[in-house]
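Worksheet for the structure shown next.
What you see is the complex with one protein chain gone and the rest in place.
Which chain is which? They are A, B and C, in the order written, and residues in each are numbered from 1.
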Amino acid sequence: MDFIAPLIFVILAAIVVAGGLAVVLLPRITGSALSMGLSFLGMAGLFALLGAETIAFFQVLIYVGAITVLILYGVMLTGVAPAGADRRLFFQKQAGWALVPLKFVGVVATVFALSFQSNVVQQPGGDLEPLANAVFRDYAFPFEVASVLLLAAMIGAIALVKRGDD
Amino acid sequence: MPDYNLSYFYVFVFFAVGAFVVGALMTVSRIIAPRRPTPEKLRPYESGEEPIGQAWGRYPIHFYVFALLFVVFDVEVIFLFPWAVIFASLGWYGIVEMGVFIAILVVGLVYAWKKDALSWY
Amino acid sequence: MSPPGVLVPGPFGIDPLVWVVLRLLIAVLLVVGLIFNGALLQILMERKLQAWAQDRVGPYHVGPWGLLQTFADALKLIGKEDVRSRFTDAAFFLTAPAITFTPMVAAWVVIPFAPGVQGIDINIGLLYLSSLGAMGVLGIVIAGWASNNKYSLIGGLRSAGQLISYEVPQILSLVTVVLLAGSLQLTKIATAQPGLQLNLFILPAAFLTYFIAALAETNRTPFDLPEAESELVAGYLTEYSGMRWGTFLALTEYGNVTIVSSIMTTLWLGGWNGPLVDQAPILGVLWFTLKVYVIIVAFMWIRLTLPRFRIDQLMNFCWKVLIPLTLTNLFVTATLKVALPAPWDLIAIGILNWGLVAAFIVLIPRLQRRRLERLRERLRTERERTLAPTA
Partner (left out) sequence: MLSVPLGWFIAVSSALFFIGAAGVLVRRNAVVILMCVELMLNAANLALVAFSRRLSDATPRGSVFVIFTFVIAAAEVAVGLAIVLAAYRNQPTVEVDEIHELKG
């Protein structure tokens, strides 16, 4: 039974990375949005595999259920904008592609540096209560600040959207 | 206590089964069903009128306000779930903490209400 | 059946390792069977009920009393031509039904039919169900977009707006129950309601708000705007036909209705609890199914009785009535629970909740009437102004 967890890891990792690549490479914006959702879902699977079940379902609730829908709303409201002439800064594309080999070097290096001994110590599930205690006892102040951040985002975005409506 | 890995293996399998069932239904339907396309059938159905242009265009952006408010309240929900499980042990401290949090978000809701962003036209 | 553990031997001395696989297989087959049979049965039930209420006969040609009508319909759907218009975004058009169907199937894995008769009993079951509910929206938005039809796209925008809005009061009502049960595990919530101490009597306001939100989430009348027949052709479903339409509408809709009814049964009606369950646990399945079908019939009854909302009324109702109400209820329940000692807190919460329900029932028509009168007043003054002789 020892091969099942690595197998599932490989499947999920393939979903995550392929989804991420598709976001960047697909020409159509809806394709990007959908593959982003897929990548988020695979990421939730990885969280579950790590034993962080609560985080996994928060991930589904927030990223797949809310942020992807929000982005699809953005896509639907802007429509398929006609592509303009290629007028980007001359070094942008080159810099972007130059990152790709860099990325592979980085990945290989981290795999070799880290993966040999250290196994992930997994407590099976039940991470809800430790998490709740940490957030509401040790991190109470950041928790309140988070609400202020959300309020600022909400008011700012509504003001932006409603401006010029009337 | 159910084994953790096994539980999520079940979830994984059920997702796979869901996708498989849809695929199987479509395949059966594709094999059985006739296909006789005509130009009229392949046109988007707009009550018999000839469609003008694509549907993918520009739409009024105030629909976006609802998606935006939903995201904010969804984030509130991810704090409510852990809070609901342990609030009894937190006592009054927890009530005040969550009260302040919700009150600050309700200010945003009231702002949206006053800005008339909550009506859908 | 026993809860799944790595080394739990099966019944009749089956080898543990074999039992793990066998149990999963049984669960999958049962769930797929239940989804298909449930849809067939509920569609027939709905048509018969509608016929009965409208003094008609309903389906009666195929089989005795028309019992085989929905089978015939399903066969017809599979054998029907699947038209896809030329301008659709092919890949998304094809994946959209799968995106709504798959979370619905996955939700069945945590439904507790009886002690032990449950796919798995994860300790954050409610969170799992909420997050799956959030995934279904995605399929509808994508269907609306992919069809490249103006009706579909506006229908998709509207449905998405409705579904995401009503998700907030839905989850807030769930959290209110979690306050009393102290756990997100479905079996624990069900067993926290012994005898007649049902959450329905203690938290009726949460039940009411969840019920309304669930109607909206499953696109049932009076919230079936996404498929409004008269104004948007068929909303996001306009371009769908054949089995793709069948998967989208029939299977997913009725599957989701069963899921939300099961959630309501578990959270408010005590789940499988009922007479004689202690002696024969398998009887729990019967009680559970019975309660689920009572709620489903209530859904159908509402469909028979009420006309449809308008989109602006629907959004107003959610954001200006339902969400403030659920937030107040949640907060007051939590405060009372902390403030009062053990037996009194439940009594106080119960009284307050019934009060909220009463206020809801009394105040809503009054508010509506006041709004109507204001509107009439404005119309009258405008008419007088226009009719007045100009100087």
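Keep this in mind: contacts are C-beta pairs under 8 Å (C-beta built on N, C-alpha and C of every residue); 3 or more make two chains touch, one makes a residue touch a chain.
Not measured: the values here are computed from a predicted model.
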Shown chains contacted by the missing chain are A, B
Which one touches the absent chain: B:Val11, B:Met26 or B:Val75? B:Val75
Name every residue on chain B in touch with the hidden partner chain. 5, 58, 61, 64, 68, 71-72, 74-75, 78-79
Applying the definition given at the start, please give the residues of chain A touching the unseen chain. 2, 5-6, 9, 13, 16-17, 20-21, 23-24, 29, 32-33, 36, 39-40, 43, 46-47, 49-52, 54-55, 58-59, 62-63, 66-67, 70-71, 73-75, 77-78, 81, 83-84, 87-89, 92-93, 95-97, 99-100, 102-103, 106-107, 110-111, 113-123, 127, 130-131, 133-135, 138-139, 142, 146, 149-150, 152-154, 156-158, 160-161, 163-164
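Definition applied: only the chains that are shown with their structure count from here on.
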If each protein chain is taken as a node and each touching pair as an edge, is the resulting graph a line, ring, star, complete or other? complete
Suppose every chain is reduced to the average of its Cα atoms; which one is closest to the average of all protein Cα atoms? B
Measure off the straight-line distance from the CA centroid of chain B to the CA centroid of chain C, and report it in whole Å. 14
The distance between the C-alpha centres of chain A and chain C, rounded to whole Å, is 29
Mean-CA-position distance for chain B and chain A (Å): 17
Return the residues of chain A touching two or more other chains; collapse runs of consecutive numbers into ranges. 53-54, 58, 61, 65-66, 69, 73, 76, 125, 128
Enumerate the residues of chain C that touch no fewer than two other chains. 122, 124, 127-128, 130, 134, 145, 153, 157, 160, 164, 167, 184
Okay, in this complex, where on chain A does chain C touch? 28, 30-31, 34, 37, 53-54, 57-58, 60-61, 64-66, 68-69, 72-73, 75-76, 125-126, 128
Report the residues of chain A in contact with chain B in the complex, numbered from low to high. 4-5, 8, 45, 48-49, 51, 53-54, 58, 61-62, 65-67, 69-70, 73-74, 76-80, 124-125, 128-129, 131-133, 135-137, 140, 143-144, 146-148, 150-151, 153-155, 157-159, 161-162, 165
Per the contact definition, I'd like the list of chain B residues that touch chain C in the complex. 1-3, 6-11, 13-15, 17-19, 21-23, 25-26, 28-30, 32-37, 41-47, 51, 54-56, 59, 63, 66-67, 69-70, 73-74, 77, 80-81, 84-85, 87-88, 91-92, 94-95, 98-99, 102, 106, 109, 113, 118-121
